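Not every chain of the complex is shown here; the ones you see sit where they belong.
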């Protein structure tokens, strides 16, 4: 589930509300980087102990030399620059993925408004179309999200959840054998189109205009599914991610040596704790973790989208709109400002 | 209410008009940072007094050493870079949120143009549709804005404000019990659709074409509501905000020590007042405050959008268009340039 | 009027054509910054004279100390960074504002094509619709541009210019009293919609389809007006503008002292003229002036849009299309390539 | 004609294919900067000779002082920053301009599909509409491109090219006298709309729906023309271009002195050739030339769009689609996969 905090920063009078955000744990930078931090500190102090206790004078000189060399070389790579560019690309993708998640609400309103008939067949038609739409988006979710895949590991689970009928399962299984290479999530949408054509033939839809409206909406729905598939298949080129990861990790590998507190660092006080290196660690590693959290927003992170919640919501709201609320509205009466 | 100043910078002849903007208080940088500034200065001078009056020679040397160390370490984190990227993301979201606020004007024009009939039922229909639309957007506002929530803390207040009838309140309450997890702001739009279907059946809308037009417009309206909800739920990932906040605050924590005016700073004059550090403070803290102001544009800041004003405006303008001005226009006469 | 120069840089053979652009005065950097430049130089030389002629040795040492201190502190604020981000935001807004200016041409073509009848009533209808559209955009312009406001200071001037009839003025005045808080620019568009509904009823528009087309176009038109209003009301947050202005001006305040040519600067030659500081001045102040010119593109600057020209053009072209050219086209004959 | 090279970089195995691109001349950086380069080197060596041969010892000391001063001052202006921002603005405009060039293909398909009749009048109508569309875009091109203007210096050349008939020329000339201030490129589109209205009246277009489709398409076409005009009229603000040009040229003016190889530069070897300064020259000047090439993509540069080619293509393809291929398609037969 995504971590929401806009309400807590609704105003910015007095001291910064952002400071209170620093105290959070869920989805926080501390939770994300603390394993790396522990590793970093352990190795840092191991090296420090080696230097202080185990090395003789020549060894110490060598060590100091390496420290000096590493320290001078940390600036070879413009970390902030590449992270800035990379993270803004990842964030843009992340947001666009959210906006591409299709919701059946619009379709439900159109179906409710244009497929007439309070008899059973009318109800079945409206409900089946919406069930197909929800089935489509759920099948899509199993393709892109491990969380939803865990909930629907095979077609039987769709049947059990009421999203699919046995006969439909068999059709899909047949097609899966014929064309194993392609995703089948769009299949229910084709069925939905066929039902709409049939509803027009039977006169339940009164004009060609409404047919077009619904077909267009189904088409838009399929377009959004396609975009989600695209985002799943076409990752940010691996080489870019590798460049950034390499840059950050080698930076801190270098810092492990370069920021060691050796003699000749020019300060009287003995710096037992590399406070500013740790700040840098928080900063750069945290920035990288922003990317890592957002690169797959359909996973298990604190900040990932709640697809399972959407699966339930879609079906409930769809049935609510096309069935219970079908052509229902409160009585038409004069409002308060009637003159 | 947002702070408007474009009119004052309409021209840029002579000295910069931007300079006059520096004299403003509402929505200004001074108003936003002065608490932080006061804190900063108090601690800065406390430390200064400790150094000058309380420390002995060894203590002073230690202090000077720490100052030197801190001063050398302030540049470890590229503040301007991360602020630049972060603020541009926040600004883009802020502006998109404004553009996503739905206005009922377009719908009102369509409703007025296509639902015919000067009798009471026609008037009731037109007014009710628009009332539902305004109700929808107001319910949405209570979800995302504490200001509007304060005005409409529960459903009774909608009834009192004339946005909702008692019967409608009961329906919503029932649904709230059935499906407590989902927002119900779209419900009035479904009712509005049903009224339109009924108006078509009664012949008040003359063609299927107009039905589609209004349904499409309602759909667009619902889409915009959905985007606002999305912006409210999906914050900028917490970790990013934390990274930026940490970076800025630790920078100035470091500066508290690193910019202390100790001996050996190389200047003859005694720098009692850290003028350039304060400029930096204004600059970076101001930049962060830009983000903090814009991250939730529906809050209480000087620069936040005036949702309560919109609530009133929407209803008044809607009724004006669909009722008072319905099918009215000035007499058709020859214009001045008629030849 | 905007300053156009693309034609002069159509090619880039030989020496850079950009160099010739440096010789221009209208809309140029020199015209924009010269007042600031004069101020800067006057104060710079005043300080210089004080140092060289009025100060004694201790005073000079103090002065040199301050110069050294200021010079070392100019880099505290990353000017280029914040200017780069700020100016790109301002430019994006500026261009989007231009693209949002609504033109009546498309509507005129639709009106001419779909409202039939060569009799007087047909002509009056077509002309009146277009007059309302032009009136709407002109009323909008008076809201956002001081230049157009000067031309149409009150409603009488609209009547005089032939954009409004007396009866229409009275309606608007009444509404202004009833709802003083809201802009009325959309009112003529509502009238235009009513005329279209009437034209359909009278059979002058032959199908519902055309009605929808024109209503949609009017709606788009109103949408663009709304966006312009939005840009006018929602300025870039004041605090951002203040941050940038403060940064640039304090930079040059610091430079006034820090770039003084005092003894001990390490050069044999005496630098009477701060040539590189002036280059910086041109550069940074020019960049800020880019923002200042573009932040309100409806003002009086050389680069601002010519709204008054548009007001005239809109009415003339509209009448030309819907009236003089109504259903007219050259005789249909075989073209040259007919085989 | 634009310089295409994507095919040569289709793969990136082995050594970089980008290296082979360095060997190209057409549209290359060498071709663009070599005049500037020659100037730079000539002045550089002139100054060098003056220093080495003509100056006496005091003169040399002065010279060395100036060199030192200039060298220290080259970093005052963050060239890469402002170039990066400026070039990305210019590139975005350049690409959007290409995407805004209207092509008549879509209209041709619609016209061919909806205006029926194989008789002469039908053919004339279809061909005339397409001729008007091509005329519109060609008139537009003469407004924005010196190349196309050279081909069509006045209206007679349109007549000669078969794009305009004599009678049409007279109408345009009349209107040019009446309204000299406004471009007339949209006029043929208004005629085209009138022909479509007439075709509907004569029953050659069978439904109002098709009329709307074509009118919408013509409207889109006109919209794109308008955007091209806008890009032509509203240049990037002059002051921005001046700031960038000033920055680059003064940088290299300073480098002419600052990079002189004088004594005391600290190297044993005598640096006769300023190799790294030249690399910088290639780099920054090349980057500026990117902007200069793209700022007017309708000019004479190697990388400019081939508008004259488009003029011919548009007419030929249009006639081909609406006339020769009108309602033609290969015989309908079973395909290979028929089961």
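Here the chain labels run A, B, C and D in written order, and each chain numbers its own residues starting at 1.
Keep in mind that, in the parts below, a contact is a pair of C-beta atoms (placed from the backbone, for glycine too) under 8 Å apart; a residue touches a chain by one contact, two chains touch by 3 or more.
Since we're looking at a predicted model, the values are computed, not measured.
Of the identical chains making up the complex, 4 are displayed, while the complete assembly in this file numbers 5 copies.
Just so we're on the same page, only the chains that are shown with their structure count from here on.
Steps from chain A to chain D, minimised over paths through touching chains, total 3. Fitting chain A to chain C on C-alpha positions gives a rotation angle of 145 degrees, to the nearest 5.
In terms of the distance between Cα centroids, chain B is separated most widely from D.
Remark: chain A and chain B have CA centroids separated by 24 Å (rounded to whole angstrom). One simple way to say how far apart two chains are is to compare their mean CA positions; for chain B and chain D this gives 39 Å. Annotation for chain D: no residues touch 2 or more other chains.
In terms of inter-chain touching, the protein chains here are arranged end to end in an open line. Contacting chain pairs (ordered by label): A-B, B-C, C-D.
Residue ranges of chain A in contact with chain B, taken from their complex: 2-7, 9-19, 21-22, 24, 26-29, 32, 80-81, 84, 87-88, 91, 95, 98-99, 103, 105-106, 109-110, 112-113, 206-207, 209-210, 213, 267-269, 271, 276-277, 279-280, 282-283, 286-287, 289-290, 293-294, 303, 305, 309, 313, 316-317, 320-321, 325, 327-338.
Residues 32, 35-36, 39, 61-62, 65-66, 68-69, 73, 76-78, 81-82, 84-85, 89, 120-121, 124-125, 127-128, 131, 145-146, 162, 165, 167-168, 171, 175, 179, 181-182, 186, 189-198, 208-209, 211-212, 215-216, 218-219, 222-223, 226-227, 230, 232-235, 237-247, 249-250, 254, 288-289, 292-293, 295-296, 298-301, 315, 319 of chain D are the ones that touch chain C when the two sit in their complex.
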